[in-house]
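Take this structure, written in structure tokens, and hold onto it; I'll ask about it next.
The complex appears here minus one protein chain, its other protein chains still in place.
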Amino acid sequence: MEFSTDARTDGLRKELVDFMYGHVYPAEAAYLDELDSLEDRFAWSESPILQKLRAEARSRGLWNLFLPGAEGAGLTNVQYAPLAEITGRSKLLAPAALNCSAPDTGNMELLSMFGTEQQKKEWLTPLLEAEIRSAFAMTEPDVASSDATNISTSIVRDGGDYVINGRKWYISGAMNPNAKILIVMGKTDPSADRHRQQSMILVPRDTPGVHITRAMKVLGYDDHHSGGHAEIEFTDVRVPVANLIGNEGDGFGIAQARLGPGRIHHCMRAIGIAERAIKLMCERADERVAFGKPLSQQGVIRDWIAESRVRLEQLRLLVLKTAWLMDTVGNKGAHTEIQAIKIATPSTVEWIIDKAIQVHGAGGLSQDFFLAPAAAYVRTLRFADGPDEVHKNALARNELRRQAARRSA
Amino acid sequence: MEFSTDARTDGLRKELVDFMYGHVYPAEAAYLDELDSLEDRFAWSESPILQKLRAEARSRGLWNLFLPGAEGAGLTNVQYAPLAEITGRSKLLAPAALNCSAPDTGNMELLSMFGTEQQKKEWLTPLLEAEIRSAFAMTEPDVASSDATNISTSIVRDGGDYVINGRKWYISGAMNPNAKILIVMGKTDPSADRHRQQSMILVPRDTPGVHITRAMKVLGYDDHHSGGHAEIEFTDVRVPVANLIGNEGDGFGIAQARLGPGRIHHCMRAIGIAERAIKLMCERADERVAFGKPLSQQGVIRDWIAESRVRLEQLRLLVLKTAWLMDTVGNKGAHTEIQAIKIATPSTVEWIIDKAIQVHGAGGLSQDFFLAPAAAYVRTLRFADGPDEVHKNALARNELRRQAARRSA
Amino acid sequence: MEFSTDARTDGLRKELVDFMYGHVYPAEAAYLDELDSLEDRFAWSESPILQKLRAEARSRGLWNLFLPGAEGAGLTNVQYAPLAEITGRSKLLAPAALNCSAPDTGNMELLSMFGTEQQKKEWLTPLLEAEIRSAFAMTEPDVASSDATNISTSIVRDGGDYVINGRKWYISGAMNPNAKILIVMGKTDPSADRHRQQSMILVPRDTPGVHITRAMKVLGYDDHHSGGHAEIEFTDVRVPVANLIGNEGDGFGIAQARLGPGRIHHCMRAIGIAERAIKLMCERADERVAFGKPLSQQGVIRDWIAESRVRLEQLRLLVLKTAWLMDTVGNKGAHTEIQAIKIATPSTVEWIIDKAIQVHGAGGLSQDFFLAPAAAYVRTLRFADGPDEVHKNALARNELRRQAARRSA
Partner (left out) sequence: MEFSTDARTDGLRKELVDFMYGHVYPAEAAYLDELDSLEDRFAWSESPILQKLRAEARSRGLWNLFLPGAEGAGLTNVQYAPLAEITGRSKLLAPAALNCSAPDTGNMELLSMFGTEQQKKEWLTPLLEAEIRSAFAMTEPDVASSDATNISTSIVRDGGDYVINGRKWYISGAMNPNAKILIVMGKTDPSADRHRQQSMILVPRDTPGVHITRAMKVLGYDDHHSGGHAEIEFTDVRVPVANLIGNEGDGFGIAQARLGPGRIHHCMRAIGIAERAIKLMCERADERVAFGKPLSQQGVIRDWIAESRVRLEQLRLLVLKTAWLMDTVGNKGAHTEIQAIKIATPSTVEWIIDKAIQVHGAGGLSQDFFLAPAAAYVRTLRFADGPDEVHKNALARNELRRQAARRSA
């Protein structure tokens, strides 16, 4: 057992931390101002500040770190995880600057694993170059999307085309006109087995019949810095059969495969958010005086700080172990842990941010600190990829099975 | 012991519920659209929809119900409390429609109790008529405002004037240009006893030196429907000495007196919000199907519904008892309970809304339900009027004293 | 709405408090010593100390206060509830001293409501005189007894007799040889409707075939002061048909009827326990000094004290309202509230005791304070009368129904 990081990770971490302090943190305020002054609130990838950061990151070798293999930086999950955490400290800018932001990362992985050469050439290459952005269209407003069999968008073969009809919402990034490509989940065969009904298909955003109907909000935020969250109507949308990813019926399996590494990224970034929240909490607690002493000498606030640290250390280790399992025994072997980090991360990080906000008083919910948007974002994690409760139910079922097997052995 | 409501309350409740179903709920969507299409986001009181609702409410005798005595409807706290709860179900519209919305209610009470005849004539009368709005300027960005001795705004006598300098923020309602009058808390004598340093003074919003510097946000909301939350600079602001409320040094005492009934109103409205959240949670849980059965048959969701009901019933009784104590033994006698409801209400209601959101998935944080703004609003209650932790500390100190006195007896 | 108690309650409360301070509290230590030195650990009702207290209580009119109507003190639930709370402060002695201890109270109510004249004469009269004790035999070791249809004890008619076979455990009070009569729940017709399968029958403890097999423990305690908790085998136990309570199939209904007032008693006594825990917590926190100041000045401990007070006030009001509902609209009308107090009371009181223990350190779990046995007792309340989770599920089902009905109206 060995809890230290290897030399390559250490080197990249040093480079990344240097980049964060030298370029990312200093750019945050200006970037927010730039965004606020945009005429078109969803022109994210054109940001001069972001473009400059990207060039800088790339020149430092901080580019596509998320992607294993030759197409990416070739890092293992356990190597990339600590770096993802650091980018989370400035989720606003750092992941995008490194071309490591969701949902593009998951989409690039997906294309890398399941795309045809043609699909890769057309969409993966420009994504890896950050020339375009992408979106992943799965959630639907009219059904409980945590149950994949509920998906009601239809993908129907018609000659050399597929015809798509349905309604999606909270399609993150898709308000950005530069999100040229949508990966759409729908049903090609509603009568097939539970997990063979769904397929995934590439739909260019400008295909006739694709209507971006409105920008969905998250607790008042439209998140235009990351391309917002679109509601999209697909009305008789026609794409060639070559746009299918994998085969008909592969949709559910591909979605599962996409989840594994993405889960690690999300969780580590969330841990980075929590670290920054602890930092702010301590700073504010030292600065503010009430009833004759700094808040940092109040017992209750110290209790929050201690709990935050203790919970976060545990969480980080769980995510790192999951990354290690994925590297050593694969996604299947890490199944329980991949569920576990989905369950543990949102509630832990949400708790920490909540306490940091409380130490800040009204300011904590204001536009002056990163805490309020962080709280809104982390709240969404409790149901993104399916509500925590669904995952807990599934994890418990497996635990019960494992225990039953042990008893009968 | 008797837990039923009296005939007058029953009558008003019937009238109010009728008004809610007949006029308020049906107007909500249009009102939100109206607000969204405003050129000036802070022209709240001019809303034609709100004006119409006010006329209707007034014609039904649903007007100024919060104010005891001849100037108002003459209801006791215990009579008004159940009505305040009902208005909370549409906090967006109902309190304003009945001229019962914060911070105007507290300001009207304050003027009614402590204002001179001249002050009442100039400001209370138009407020009671809903001709103007008002704001209460206490919180400051640079200090922990929960400790009143931290207040750094200065009010200095200079001949026949007072001169005010300082910075305030989160002054609710003050973005609305029709909020003609600000009640400002500051220090007239920083060297006086802890609770005799502060004074309150009336400052018309258009006095030279009053600068509305920006609109503060709460999570992503600017709350323009209720006049927003202003950051205000007071630079050498000069008002006549006649604008002082009460005497120099009375500020802290007046603030305390203002809190009592306002606390009841806030808490009961929050309970109304929670009731609506439970209603939505049940409705959604019945509608949505996942993994073969409606969410309402999932054990965990039922657990949330049950806990919500059980916690809310307890909370309501505590607030009602507090109202009864205020009516029978006065604010002083109800001191502990007034603290207790401040402690109990935000966390209970926040918990319920959180669960309702979770049942809604992404929709729960969207602009399509009242849950997201409700969550943002209720979160602020955990530090509005001072963070819960300060109140818990004070309540515990009193409990310890009471127990010590009992031991020595 | 009116939260004060009436004159009769006030008078009895004064008398009872006087009795507690004058006789009960001073007798506790000696009573524990007396119990520890008993050769036969289950000879509870013969305690000279208890006998003397009973005589004193009776002479003060503090006798059978729990029982409404002419057979008892004629108090309503709302009148008795505050008195039950006070007895809870010394659960060890006070309820027994007043002949108001479970399970005898429930059994007396049951006989009073459903017993024949003969049954009353034989068992109710001596119980009212505290000449004998009783037990209520429902829970079974082999099934989840929260689901009444699981009850597997059989009651089979055979000529003029019923023959009983089965195994029960945790039959409180039944280790006491003076618990002359057992009320046994079993099935007379396993094929009947779900809630018509069960019957209740009177079984004298010395009937052939009744075997007390062992004393069950609760976290190491055998609770001999209250007659312990027996495991009982019923092997071909024969009693005359006249011993049936009500008719065949009435068992479930009678059990439900028995629960209502008993629930109030249990909950109010538990609130009394919590009050004493708060008292001890404050006292200890004032006395103990660590790191330069008394524990009572530590923020976290104050937080516990405040939370304890705030939660307990809410809980008490809910129980009192439930008592009032039972008095005014009956058990049926109070159904939801009777469930609610079962859900709310154990967890609230358990939380408070836990914190009081923590303030006491090791002493809190020792034999030197009442906290450890109180913790053990209150822990049982979370599944006594069925686990909280079953009640939450049922309460949620009703809430969902009510909300659905409202929607369709």
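Labels for the chains are A, B and C, by order of writing; each one numbers its residues from 1.
Methods note: contacts are C-beta pairs under 8 Å (C-beta built on N, C-alpha and C of every residue); 3 or more make two chains touch, one makes a residue touch a chain.
The shown structure was predicted, so the numbers you read here are calculated from the model rather than taken from an experiment.
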{"item": "Hidden partner chain, touching residue among A:6, A:142 or A:236", "value": "A:6"}
{"item": "Residue among B:298, B:314 or B:393 touching the omitted chain", "value": "B:298"}
{"item": "From C:146, C:165 or C:178, residue that would touch the chain that is not displayed", "value": "C:146"}
{"item": "Full-complex contact with the absent chain, from C:121, C:217, C:332 or C:401", "value": "C:217"}
{"item": "Positions on chain A where the hidden chain makes contact", "value": "1-6, 78, 278-279, 282-283, 285-286, 296, 299, 301-303, 305-307, 309-311, 313-315, 317-318, 320-321, 324-325, 336-337, 340, 343-344, 389, 391-393, 395-397, 399-400, 403-404, 406-407"}
{"item": "Chain not shown, touching residues in chain B", "value": "298-303"}
{"item": "Contact set of chain C toward the excluded chain (per top definition)", "value": "139, 141, 143-147, 150, 169-170, 216-222, 288-291, 295, 298, 300-301, 357-358, 361-367, 372-373, 375-376, 379-380, 382-384, 387, 389-390, 392-393"}
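As a working rule, only the chains that are shown with their structure count from here on.
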{"item": "Chain at maximum distance from chain B, centres defined as averaged CA atoms", "value": "C"}
{"item": "Whole-Å gap between the CA centroids of chain A and chain C", "value": "53"}
{"item": "Centre-of-Cα separation between chain C and chain B, whole angstrom", "value": "43"}
{"item": "Set of chain C residues in contact with two or more other chains", "value": "299, 301-303"}
